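Every protein chain except one is present and positioned as in the full complex.
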Amino acid sequence: MPIPAPNLYPAFNIVRLSHVELAVTDLARSRAFYVDTLGLQVTDETSDTIWLRAMEERGHHCIILKKSGKAEARDLGFKVFDEDHLDKAAAFFKDKGLPVDWVERAYQGRTFITRDPHGVPLEFYAKMDRLEPIHQKYALYKGVKPLRIDHFNCFSPDVDASVAFYNELGFRVTEYTEDEETGRLWAAWTHRKGGVHDIAFTNGLGPRLHHTAFWVPTPLNIIDLLDLMATTGWVGNIERGPGRHGISNAFFLYVLDPDGHRIEIYCSDYQTVDPDLEAIRWDLKDPQRQTLWGAPAPRSWFEHGSRFHGAEPRQSDLAASPIIAP
Amino acid sequence: MPIPAPNLYPAFNIVRLSHVELAVTDLARSRAFYVDTLGLQVTDETSDTIWLRAMEERGHHCIILKKSGKAEARDLGFKVFDEDHLDKAAAFFKDKGLPVDWVERAYQGRTFITRDPHGVPLEFYAKMDRLEPIHQKYALYKGVKPLRIDHFNCFSPDVDASVAFYNELGFRVTEYTEDEETGRLWAAWTHRKGGVHDIAFTNGLGPRLHHTAFWVPTPLNIIDLLDLMATTGWVGNIERGPGRHGISNAFFLYVLDPDGHRIEIYCSDYQTVDPDLEAIRWDLKDPQRQTLWGAPAPRSWFEHGSRFHGAEPRQSDLAASPIIAP
Amino acid sequence: MPIPAPNLYPAFNIVRLSHVELAVTDLARSRAFYVDTLGLQVTDETSDTIWLRAMEERGHHCIILKKSGKAEARDLGFKVFDEDHLDKAAAFFKDKGLPVDWVERAYQGRTFITRDPHGVPLEFYAKMDRLEPIHQKYALYKGVKPLRIDHFNCFSPDVDASVAFYNELGFRVTEYTEDEETGRLWAAWTHRKGGVHDIAFTNGLGPRLHHTAFWVPTPLNIIDLLDLMATTGWVGNIERGPGRHGISNAFFLYVLDPDGHRIEIYCSDYQTVDPDLEAIRWDLKDPQRQTLWGAPAPRSWFEHGSRFHGAEPRQSDLAASPIIAP
Partner (left out) sequence: MPIPAPNLYPAFNIVRLSHVELAVTDLARSRAFYVDTLGLQVTDETSDTIWLRAMEERGHHCIILKKSGKAEARDLGFKVFDEDHLDKAAAFFKDKGLPVDWVERAYQGRTFITRDPHGVPLEFYAKMDRLEPIHQKYALYKGVKPLRIDHFNCFSPDVDASVAFYNELGFRVTEYTEDEETGRLWAAWTHRKGGVHDIAFTNGLGPRLHHTAFWVPTPLNIIDLLDLMATTGWVGNIERGPGRHGISNAFFLYVLDPDGHRIEIYCSDYQTVDPDLEAIRWDLKDPQRQTLWGAPAPRSWFEHGSRFHGAEPRQSDLAASPIIAP
């Protein structure tokens, strides 16, 4: 079995994925997508930035839309347990010879940025401004009624290496796809917060961000979004779904924002808090791994992703095949 | 506008579509599909025949599965208002020079069979054995929890002619697709019972039965069926969906029985009882007509249908194009 | 069996219930209820009148809110098949010695008003202005996403007499409650359009309007409305539900508008187009008749109703008992 034993005693405690900044070329158009269509809530906005949260979140932001001349994904944000763990995290990355820069972030406490070995830009903090609960303000629910950010999914040029690194950070593999012939990992789903994943990796031209996912409780939320997008000029932004993945059991929909940043709307994963949870292995040759049921994924879904700021992607040494990819 | 004015005063009163007999080659396998998977209820069975009803139906059967060496669709059954209307119906078909044969049908009263001008086999009756209600016996609900048979959809070699004929029978067009260049009808949905359709016609190699549809209340019924089929060996029988049609607003799923007879599971049509209901026109060039959202239909969906007993299909004189068909 | 045989050949053809005018004391407050909370669509409004339709309706109005010093229910509106049937209807009521007055109604063609033998004000017309479909304008869906007006429910001082009269009009009984001791009808549900009811009658101080119902496809619509009302100042207007009636199998919610007019939101009835449909008999002593499951109805639900304009209610000669009533 190619996946490492889970590291149950990591050097520091990452609580969960937290947020991502997306550089967008038309802020008004992106607002129409994320706010008016998906239903995310604006927590602040300026002439060049919009901060958003989902309905059950109390942290200030899960998505930051930043006006830019070039569409790209920026730091993937993670919340650590406390300030002490934040310092331990900084020390960990320094020890690895990875860059650690302390930065100012609006609405966040002490924050540093770094990169993983493949160049994925990462951001760590312990404290973010807390807001009043709105999960019972039902008049605010709109669009797909997104409850919380759920996970990131990244293309990696070397999934074995990505999993080894994030495993050291304490991310536990819940499900994975193995290429029997090479014994290599094709894809892996890893978590911190007790769901199927906080971050997943898929073999391909990477590092690139494949998608950012939001959790909703029922497939009907997703069907409501499809009806809305199909009749408000967004039908071309529906890329794939609805369908169910074998891996993660997710009932999914993939949509593209105006710059092509991919958003997954997702329901029905499962609880993974047991430290002795056995990772589920899928064979690369099993078509239901990827699509338990539903139409085949379009080629764009296998090939397109958002580039990360300052990271040059390289091709995986495993030949990518749309038939078998993610 | 190519559709005829609705005939509000037909020679006799057809209440609704009622049932269809499907010739199947492996009765046990078909039972596994219709009973164990879709969840239809067996009202009687013999060594070569199974009668089925849906959960809210009180008539004895909506589907008859008949063991046969050859898979085919047989008479499309319709219920007329009373015995007097049944005689008027027989007279109407005789006047048209169409064959009228009175036949014995188990669990039905006086019944005659005939054919429409394209050879579609039809069956008319006024009385069928009535059964106890089971719609509140919730322990019996299984599979997709089908509530009632909803409609037939047929390939027609000449939709204008089909619509003209069924219009004379009192079927009212609710929605239709027009080929602007030729001014011809490409497809039409016609009803008697107050929903979007009892029978629809689509341009193509016909006459053939494209599908028989069952009504369910919510998309979650359909998702439950997909999950069940995908994990019980029926994944290959899922042909298309889920998705939403622009026409009829149907949230749909198309599955194929073991002999390739196509079944649609369907929700969210609308009430059409107003005699002055305006038919909705769709342009053949509008892709959302066919798919408001969802993956493109596979080629099989445009090309495959069940042959009718004793009817030789002929190609439509309108060139069928998978891009624009049904 | 106390219910009359269905009159399958009435003197004229009523297509369906159509609309009702509700006199309200605070138009702005009523607008907040019907439009902002329930999600009905405004088709026209003036300083003292608001016309509303539901999402799949193409007729101009199903509810008319009229500013008034006194809250009351006015004419129950019904659509007949055509102008000829409208004249036959007028003749029918005249022959009964009931008042027939031809009136002007905005957005309607020729219209007359009359009363049933207990004084319920009725309105008949054949033509109403038709509007563009909006059932696929998903951006407009709000609140409970009401699809169509479904039925009226009236208190009657003599249900046997009410059923006898409406039976003569062609309304067919689908379900009824019989008081075994007296052999009298306690309540009855009667339809024209092919659902469980267009109008129902319940023993009590009558004539009064118990409620007007709207149809929605799934219980989740109703739960969304409950969440919205409970968190936007309307919690006190939730009277009863959610629950399921044995009779009609309705999944129901009853809410009160600002003047106490009762609105039912309703899903999962069944198709009743068969002329030989057997009415379902319920015993007055069967508690599941009224509540298949759910909390007991509050006393207000048994006792409160809207008075009809110009009709003095009288007590039923059957003693009403909250324990067993509707």
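Residue numbering begins at 1 within each chain, and the chains themselves are lettered A, B and C in the order written.
Methods note: a contact is a pair of C-beta atoms (placed from the backbone, for glycine too) under 8 Å apart; a residue touches a chain by one contact, two chains touch by 3 or more.
Values in this document were obtained by computation on a predicted structure and should not be read as measured data.
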Full-complex contact with the absent chain, from A:Q108, A:S268 or A:Q290: A:S268
Candidates C:A11, C:I238 or C:A279 - the one touching the absent chain: C:I238
Sole residue of A:H19, A:R115 or A:R148 that reaches the chain not shown, by the stated touch rule: A:R148
Sole residue of A:T49, A:S68, A:T232 or A:N249 that reaches the chain not shown, by the stated touch rule: A:N249
Missing-chain contacts mapped onto subunit C: 218-220, 223, 226-227, 229-231, 235, 238, 240, 242, 244, 251, 288, 292-296
Residue numbers in subunit B that touch the chain omitted from display: 136-139, 218, 220, 224, 227-228, 230-232
Missing-chain contacts mapped onto subunit A: 8, 15-16, 56, 58-59, 79, 81-82, 127, 130, 133, 135-136, 147-148, 193-194, 217-218, 220, 246, 249, 267-268, 270-271, 273-278, 280, 292
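Simple rule for what comes next: only the chains that are shown with their structure count from here on.
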Chain centre separation (subunit A, subunit B; CA means) in Å: 44
Residues of subunit C whose C-beta touches two or more other chains: 136, 218, 220
